[in-house]
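Inspection log for the structure reproduced underneath, given as structure tokens.
This view holds just a subset of the chains, kept in their places.
Each chain gets a letter, A and B, in the order it is written, and its residues are counted from 1.
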């Protein structure tokens, strides 16, 4: 579907915040789902980018980092361009309004972006833990603050917030607070550790996985991960899976 | 309106467009995008006797105007297909082609027997570069091709297409071997064997190291092979390899293909199959060609 680019901001070095007009998709979008975007340039395949927010039920916002040829071409689009997008795709996060205790959203790097939509849907119940490389790479913290109960920041080099990994923050929180559930999105090593800690604490955890994709709709079976001993399609069966079942090296 | 029907080894397709096996799953996903009855035939994902998990991920890598894949024939097995997928597929007014996978000749024979006449045609996949046994090893040796073809042919209740590997010195020889073994048609090309290395990690991008190259990049090789096979055998040819537009499809048909398959282009654009079908029709109409069969093999070689 062709969607007009109606908002474009540069949030930080190599990080772009796009808003596209797409009433149909916006209506159906659920938190944790993604868009599959034809970027042009040297990129032949589409690129999966998570939904970061839905605005006014008509616009979808997504935030991305320029990594290679695809995201580089995407960043070059001008306002008013029409992007060829498939979506919303995949199974998103499952909300559990019945949760009584704290609900933790744990993001790292580009995994931070999809958690905003989730935090919003939680209507102030979310406790958000975000990990970044350094102070310069901290983004969207204010936005998270306005929609969450609590935001904890960690940076690898200690230049902002907690000095260390977001998983250390997680351990601290767990040691002193009752928690109902964990949601996580970020680099695989981080999510693996989060899921391990969740397991040790017998907490349910939902993890949003990344894998190289082809079709994005479940047909080509190239984007598999191993979950509960089975090869699952990240694009269609996920990207969100039960973190307890994910085999991180499969 | 031009006549779009083609007859492939006795099976009538309403138009010459099918799907590249493995790129279309069992059709469920694409049925959200268009009516599957619009296709001449659906070539299904490879089926083996038992379920297969395929290879670990990453299983796909992007290359200039192409992709490498190393899926490795992941599939639910012939039995699950018959019980779960086939009844659903039968609602569509199109022909069904089962792609047969195996590691030994016995495997191929067994899966053909299991499927019986539940589908309209078989495609013998002896050209997959992504499995250790069987697969490409069968498809690069003329004697093996003839042998496996004739044994599967003996048990086939439906017309048998043999899918050829492009990773050979002489594609015409392979096609002749398939014909000699009793193939009712040949399809080509399967993927070219390739590799991509990530210079940052210094590792192959595909977890399985190597994979099969498909998409527009391979088109010139595929067109050349279709032409060479057309000169070598009398049986129908299903041409594929990078087809993205109606004009690409026409190019393959001019070279000698009686029908075409679209694979990778559909991975990028879910409407590719319909665009190709419409594009062929448009070409025929614009050039006042009454019947699509008129363009088959109609290339005029320069002297």
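One rule holds in what follows: a contact is a pair of C-beta atoms (placed from the backbone, for glycine too) under 8 Å apart; a residue touches a chain by one contact, two chains touch by 3 or more.
Computed from a predicted structure; not experimentally measured.
**Q** What formula, in the shown labels, sums up the chain copies of the full complex?
**A** A x2, B x2
Operating definition for what follows: only the chains that are shown with their structure count from here on.
**Q** Considering only the defined contacts, which chain A positions touch chain B in the complex?
**A** Within the complex, chain A touches chain B at residues 38, 42-46, 86, 211-215, 217-226, 231, 236, 250.
**Q** How about chain B: which of its residues touch chain A in the complex?
**A** Touching chain A: residues 22-25, 28-30, 32, 45, 53-54, 56-67, 69, 71, 74, 205, 215, 266-270 of chain B.
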